[in-house]
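Step one of this worksheet: look at the structure below.
For this view, one protein chain was removed and the others were kept in their places.
This part shows chain A:
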């Protein structure tokens, strides 16, 4: 009985071709007849084949390592060719030993950072881009919002004083309701309070009025309301943006005229330190305020305006500025936010200039300006009593 080792000896001789002819024939005969033996042979062949392949693979691996090491060595300082060839030969003699692997000197932390950067580069770039974009959009949006808010009413701390009525609309409605309850005979008339309001005053006795340009800016229709809550329709006749002036004309058919105006318009400039006062409608009622003429130039040195130390509020715009003797010297226009009680008023000299130039062109009805001043010498409350019928609320509908 043959052991498996004996068979292996036989197989090896058979594969090497070292068997005598009759022995080989006998083995082949047996292989054909005995599947178990054939299986054994195939296993033997597989095993030896695998062993040789394994050997070759390892040899190849060593060769590649050598090549790599040579390449790295060559890349560092360029050796001359003879030396390199010499080294290659010596390396090949040493193939049994695996060549040392070239190591890159990188610290562990740096390696991790590098790996992280390599892996997440795209994501991080996108995130950074989005962040930058978001920041700039927000800043830009805020800036645009702010300028949009400012541009209409103020620039650089300058605030124009027309009043936004929408805010107190609700308040007024409730008041109206209260009135209706008290006086049941009055029809429940809905009063549209308008979007903005300012103050205006009479320029001539036959229906011309003066107010600030910014009060009627963007207006669809205008209503003039006097102290007795009488309303008249009005239209702008002329506007002067640079001096913030607007001249309105009452267009109602049943309007008969204001009567004789008690004040006169000053044609030259007023003096510094003069006591001045104004009347206006910052609320639903006529409000008096006084102060002094503190400078003969306005915001940022604008010589078209006076600076006056009168506390003014939104709604005072377009109000008359009068001196102690009851001469009209200006039209209230705005105030500076960051300065204590600095209000500005257009000089009456410019208003007169405007009226004169309008008269010479001859457009519309002639301007019959009041000549005499009935207020001089009267006490302040007397002056106001005479004045109050010539100061109006200008309501603006958009």
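To be clear about the criterion, contacts are C-beta pairs under 8 Å (C-beta built on N, C-alpha and C of every residue); 3 or more make two chains touch, one makes a residue touch a chain; residues count from 1.
Going forward, contacts and distances are computed from a predicted model.
Going by its UniProt record, the hidden chain of the complex is named "RNA polymerase subunit sigma-70" among "RNA polymerase subunit sigma-70", "Na+/H+ antiporter subunit D", "Zinc protease" or "Branched-chain amino acid ABC transporter permease". Among the residues A:9, A:26, A:129 or A:372, only A:9 touches the chain that is left out of the figure.
Annotation: of A:65, A:205 or A:226, A:65 touches the absent chain (contact as defined above). Although one chain is not drawn, the whole complex shows that of A:25, A:53 or A:132 it is A:53 that touches it. Residues of chain A that touch the chain left out of view are 4-6, 8-9, 12, 43-44, 47-48, 50-55, 57-61, 63-65, 67-68, 70-71, 74, 81, 84, 92, 101-104, 111, 115, 118-119, 122-123.
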